[in-house]
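Contents: one structure, followed by commentary.
All protein chains of the complex are present and in place, except for one that has been dropped.
Moving on to chain A:
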Amino acid sequence: MLSRLPAAALKSQSVLGASRSTASAFRTRATSQVRFASSSSATLESLLTSRASLISVTLFSAGSIAWYTHLYGSLPFVGEVHANSLADDGLHPTAYPWPHKGLFDTFDHASIRRGFQVYREVCAACHSLDRIAWRNLVGVSHTADEARALAEDVEYTDGPDDKGEMFQRPGKLSDYLPPPYANEEAARAGNGGALPPDLSLIIKARHGGADYVFSLLTGYMDPPAGVEIREDMSYNPYFPGGAISMARVLWDNLVEYEDGTPATSSQMAKDIVTFLNWAAEPEHDERKKMGIKAVILFSALFAISIQVKRFKWTVLKNRKIFYNPPKDLKH
């Protein structure tokens, strides 16, 4: 702020202050040397007491507070009382140690397979997964024969045939997973007005991702004292607002895993979230592997480029320039 003031203002102030202070405090001392020595402290004094300093410091403080308020929406160091509580925004989910969390970690594909079983037996009653086709499961969680058998269990409408009519046929690998409702209106009508979201990208589409969905699935509880939850809704502290239309669905031993894993509700939640995470990021494993390769190669190339630069610049960096002034021979 001081730098914004015209330099002449400060200068004239300091000169004025200096002459005044020398006139009053140092009147008895007459030698020019003493006056010269005291003038620097007088400059400092005038800097601290001058009107320009006061104005600029005030402007600086007011500007800082205004900027802070603009940036953060509230005054610093001033207590506030809000009518809504932080619980209205939903609890922050815990960070869980997913098997695929690390930089080098792939999905746990056995977990994806179990998660698909949970999706098919539990979630698929209300939620669609319309970006995943049966073929996507092949080589990820199921063999081609298994996926084909799963697809054939579902009837799809195809056509038109050569008479122009639609017909039913068993599913193929290229078919997408069947939606539970024909359209959004049917889904809302079946769920008391609430639309069960499509789960294809749900892990990417929610803040907190896998941690959030896991916390939501396992976080159902009785509403705390004073919280009213409408009929047909449940209380879940992780859901923004607390009232969620989906009731708790994961109870122990709801499904029977084919690999003998105990089907606790947290195990099922972990498996379904791993499956949904795969559905949202099918490229995940390959992406991380490619990332490793790219990081190794590009850091090697970067190191080489630094070496080459140093090599090319050695001549310039190590030279010395001498200047021999021409001797003027005439004098």
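Everything below uses one rule, namely that a contact is a pair of C-beta atoms (placed from the backbone, for glycine too) under 8 Å apart; a residue touches a chain by one contact, two chains touch by 3 or more; residues count from 1.
Basically, contacts and distances are computed from a predicted model.
Q: Between "Translation initiation factor eIF2B subunit delta", "Cytosolic iron-sulfur assembly component 2B", "Phosphatidylinositol N-acetylglucosaminyltransferase GPI3 subunit" or "Complex III subunit 9", which matches the UniProt record of the unshown chain?
A: Matching the unshown chain against "Translation initiation factor eIF2B subunit delta", "Cytosolic iron-sulfur assembly component 2B", "Phosphatidylinositol N-acetylglucosaminyltransferase GPI3 subunit" or "Complex III subunit 9" yields "Complex III subunit 9".
Q: Would you mind spotting which of A:54, A:144 or A:205 touches the chain that isn't drawn?
A: Touching the chain that is not displayed is residue A:144.
Q: Return the single residue from A:88, A:105, A:184 or A:232 that touches the missing chain.
A: If we include the chain that is not displayed, A:105 is the one touching it.
Q: Name every residue on chain A in touch with the hidden partner chain.
A: 99, 104-110, 113, 138-146, 259, 285, 289, 292-293, 296-297
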